[in-house]
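Below is one structure, written out as structure tokens, with a few remarks after it.
Every protein chain except one is present and positioned as in the full complex.
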Amino acid sequence: MLTLEEAPPISLARRWRQVRDRTEDLAASLSPEDQCVQSMPDASPAKWHRAHTTWFFEQFLLVPHLSGYRRFDPAFAYLFNSYYEQAGPRHARPYRGLLTRPSAEEVGAYRAHVDTAMERLLAQPLAGGVVDLVELGLQHEQQHQELLVTDLMHAFSFNPLRPALAPGWSEPPAPSREEAAMRSIEGGIVRIGALHSGFAFDNERPCHDALLAPFRICSQLVTNAEWCAFMADGGYRQPLLWMSEGWAAVQQNGWDAPMYWERAGEQHDGAWQQMTPAGMRPLDPTAPVRHVSWYEADAFARWAGKRLPTEQEWEAAARRGQLADAGRFVWEWTGSAYRPYPGFRPPEGAVGEYNGKFMINTMVLRGGSLATPPDHARLTYRNFFHPDRRWQFTGLRLADEG
Amino acid sequence: MLTLEEAPPISLARRWRQVRDRTEDLAASLSPEDQCVQSMPDASPAKWHRAHTTWFFEQFLLVPHLSGYRRFDPAFAYLFNSYYEQAGPRHARPYRGLLTRPSAEEVGAYRAHVDTAMERLLAQPLAGGVVDLVELGLQHEQQHQELLVTDLMHAFSFNPLRPALAPGWSEPPAPSREEAAMRSIEGGIVRIGALHSGFAFDNERPCHDALLAPFRICSQLVTNAEWCAFMADGGYRQPLLWMSEGWAAVQQNGWDAPMYWERAGEQHDGAWQQMTPAGMRPLDPTAPVRHVSWYEADAFARWAGKRLPTEQEWEAAARRGQLADAGRFVWEWTGSAYRPYPGFRPPEGAVGEYNGKFMINTMVLRGGSLATPPDHARLTYRNFFHPDRRWQFTGLRLADEG
Amino acid sequence: MLTLEEAPPISLARRWRQVRDRTEDLAASLSPEDQCVQSMPDASPAKWHRAHTTWFFEQFLLVPHLSGYRRFDPAFAYLFNSYYEQAGPRHARPYRGLLTRPSAEEVGAYRAHVDTAMERLLAQPLAGGVVDLVELGLQHEQQHQELLVTDLMHAFSFNPLRPALAPGWSEPPAPSREEAAMRSIEGGIVRIGALHSGFAFDNERPCHDALLAPFRICSQLVTNAEWCAFMADGGYRQPLLWMSEGWAAVQQNGWDAPMYWERAGEQHDGAWQQMTPAGMRPLDPTAPVRHVSWYEADAFARWAGKRLPTEQEWEAAARRGQLADAGRFVWEWTGSAYRPYPGFRPPEGAVGEYNGKFMINTMVLRGGSLATPPDHARLTYRNFFHPDRRWQFTGLRLADEG
Partner (left out) sequence: MLTLEEAPPISLARRWRQVRDRTEDLAASLSPEDQCVQSMPDASPAKWHRAHTTWFFEQFLLVPHLSGYRRFDPAFAYLFNSYYEQAGPRHARPYRGLLTRPSAEEVGAYRAHVDTAMERLLAQPLAGGVVDLVELGLQHEQQHQELLVTDLMHAFSFNPLRPALAPGWSEPPAPSREEAAMRSIEGGIVRIGALHSGFAFDNERPCHDALLAPFRICSQLVTNAEWCAFMADGGYRQPLLWMSEGWAAVQQNGWDAPMYWERAGEQHDGAWQQMTPAGMRPLDPTAPVRHVSWYEADAFARWAGKRLPTEQEWEAAARRGQLADAGRFVWEWTGSAYRPYPGFRPPEGAVGEYNGKFMINTMVLRGGSLATPPDHARLTYRNFFHPDRRWQFTGLRLADEG
């Protein structure tokens, strides 16, 4: 369960090692080709994720703060900057998959070069601002760990062989269904957002009060079985259930099921299968549905006579411990557009571009997914995607006025 | 100034006549060709506006409520339904400009046919629900009156002759600049939205409480002169001022000034001119800037060290009479995404499709413009457009935390 | 039958009047809206055709050759130039339909103004080059007469009312089928193209020799009944019958019948109907098929075990009087790409842009259609369109090696 408790303190150097190692573990089973592929502009190659997270430390920590540091390769600043305008020009995003060079191996050497230098930096006494930047870099790398998984699954879904990204992966145990219930939460003024102490992204702050009307929220995520009922009832064929642009997306993309659902061949009774990190697997009806867009989540809720919770409602319920399955299966679409909190002020410098400039046309997701690194998500965490995106592990939970 | 006061009561029949006549007055100076043209999918031909607003009464009032009513032409239900899924299939929006037939004259006959029948209906004792539907139809027609103006100006802007839609039109007198000031508003719980009595669109309800932090809001709209300062300071060339998708829009569309601004020829010193309902006119530096997108408004506010007000802040300030120039010049972009109010419930039936299905990817505008019918806008009115749209009379007002 | 004989000589002034009047006759039944609409970039509004053909005379005859001539309106040179780079900048083609002004009536006044001036010019003794230019302008206007019909039919096909462009129009009597036969033509050197005397477009010259192998060509055009057999045999579903890009066009556009074919409602047994100048009409199985693209014509020929004739074969057969039905029903797709004849040299000046710059990616059509002005087509005439276009009256005739 997501909590407000801080992770047990470990030394920054040790945490450094853990996070960096986890990235390399994720990439360990991938061939050089696997690491190079990019299947859509939204996605990035695994090799790029490995290099870009490394560039973040080089650019924002080593160059300004480690005396005598020499860049591994000056060209990498151009190749592996993602979107930081203040950090200079950069390689166009849709062409990341064309970077066959540097090789995955060279990227490994780049990582080692930066790791060595970072270890030197971390052994020094550091100003608070620098420590914060290291932590930001680690959190940033954790975000890219999740993207590495989802981006590669997307690329593999185009391969008729449907390769397994992590052959030994297994579904997290489904939450118990016995307790499924709409939980009533009284209204009133609630505290929203992250306090000043402890790590949080800028978009989680400032902590502020919000006024909520009474509402109910479901203790459990919507499951695959429930989604099948929606489909059986013509959910993808009834325009009245959908936002106008959602219905246009249904028709334009031919959506008739969540992303990655495929009917098995006839020898398997045509049952639903689903692309997973372990390749194609039979659909588990008790598992939370995933790979649905906001449009689909919104239509499902309307079909069910309910609605998506706002992010404030979600956070208030989570703070009360009502959302036992949150953070372990899917990011949960909320009814809230991604906009700045009252009094939001991005930090000075290039890291100020981290979140603020995406606060338009996107919707907030809360919780965390099976691909989120274990110590990464927080109760106040604000994830965000465009309402038509489906390649993340995204699902939903229902709410209503009660 | 926008107020909460109701318009003085007049009989529904008289109000009917006033609204319907105003539409025909707007179209009176237009040639049949002018009435047929459609310059982009977002816009509709004047003739279509005239017919669609008429269809609304035929479809939702006359067919169900006037016994013995006969449709003017059964094909019109297909031709002039805009987006009501429950009212059946309809002509595709981007092809409205291809409807050279029925002619503008036949549309006039259609209007007369429906007017006669409606007058019969209005002479009968009507249930409250029916009266409400008539009022909704009139409000709907008023919305299309504004669109008729903006859509035709858009079409005319493609004509090298730059015709005048309303040759006798003149700018509304600019607001006095002496009082321009940031007005402080204390925080607390404020009432938002329309009360149950009196007409309001469904999206203005339910009336509810919201909690605001203290803020400041400018008593005056941003002017053309201020916008010129933004341009002179490189506002359109600094990516850090812009949302990521706003910057992409700047580059893709080559934006370097508000829509409809053009440099006059050399014999006129190259001064800025602006497309208006009366054709090209010199830019008035003291007038509120208009035809800017949300992206531009947001970037301007960041450049000015301020931000856009939320719609709740705007409404709270307007209720206190702090926004003297609101409603007369431009719709004002707010920082609020267009989402349902807590407890929002669209009405039953096809008119339930009126607003709700557009509550995604759009931003709220408040106030009203020089093209808004005089008795149409309300303090609680929620207009909405996508953040990249510029063909409406859209401007902005600044706010900050104080 | 198309022949090599010249039309009986009439005075240029009389011919002038005939051609100009015919344009106005074609437009006479059209409303101002009908004349303004443009349904795709390839098509132009009727009003534009009327004005552009007039501009041709103003630009290339009156301004250089009639002393004291004053342009009707200087802006028209910009509005109604089609593609003559040497005649200056011009209004973008896809926006022609946005020109609600000048009105159809003003275009009528423009035509009258130019007519009066041209009559003055024609009353003077004229140099041979000037006479040739007048004739070119008349031939040009005749080409636009055909386009006026096809463009407006295209626009009307988007109107659910399927209006009739020429309500009194009737199909030309179908050719007798008794004589249908493959006619053998021996090989050898044949003369191709127009002699120096008499009018011809630059692309029909120079007259030159070509070497043909023996071949056979059908005395009759492919009919609707034959096309139905192709469809019934799965012609639109067998990729092996199609050029690679033709098959892509089938799939992308969902082609499963010629353009403008529609199934009648159930009360009419679902029989095929076809959009014609007189609106929707039952399909006549004995009539030559029309509104097929080159891709479809080519696939049909392959299905029939034959091929399209080359333009040289077509011309050789026509010169021998073997193609009795040519020129009266449809333009006939040939197997020849549209390229310059050996020694082709466009004339000096802006009229040199008339044909040459379109000699790429287009295919030659020969003959003439039901919409071609009676004295316009010639045995050596080379029409041309892209292989995916269908809105002209285009059909085919079969050939083989014999």
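Should a chain be cited, it is by its letter among A, B and C, assigned in written order, with residues numbered from 1 in that chain.
The rule we apply is simple: a residue touches a chain if its C-beta (ideal position, glycine included) is under 8 Å from a C-beta of that chain, and two chains touch if they have at least 3 such contacts.
Keep in mind that this is a model prediction, so the values were computed, not measured.
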(request) Please identify which of the visible chains the hidden chain touches across the whole complex. (result) A, C
(request) Could you tell which one of A:18, A:86 or A:159 touches the chain left off the display? (result) A:159
(request) Pick out which of C:94, C:198, C:239 or C:321 touches the chain that's been left out of the picture. (result) C:239
(request) Over the whole complex, note the residues of subunit A touching the chain we left out. (result) 31-37, 39, 47, 75, 78-79, 91, 95, 97-104, 155-156, 158-161, 163
(request) Quickly run down the residues of subunit C that touch the omitted chain. (result) 83, 85-86, 189, 208-211, 213, 239-240, 242-247, 294-295, 298, 310, 335-337, 339-340, 342-343, 353, 357-361, 363, 387, 401
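Operating definition for what follows: only the chains that are shown with their structure count from here on.
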(request) Show which chains lie in contact with subunit B and also with subunit C. (result) none
(request) Can you figure out the chain closest to the middle, judged by Cα centres? (result) B
(message) Centre to centre, using CA atoms, which chain is the farthest one from subunit C?
(response) A
(message) Roughly how far is subunit B from subunit C, centre to centre by C-alpha average, rounded to an integer in Å?
(response) 45
(request) Return the distance between the CA-based centres of subunit A and subunit B, expressed in whole Å. (result) 37
(message) Counting only Cα atoms for the centres, state how far subunit A is from subunit C in Å.
(response) 58
(request) Spell out, as numbers or ranges, the residues of subunit B touching 2 or more other chains. (result) none
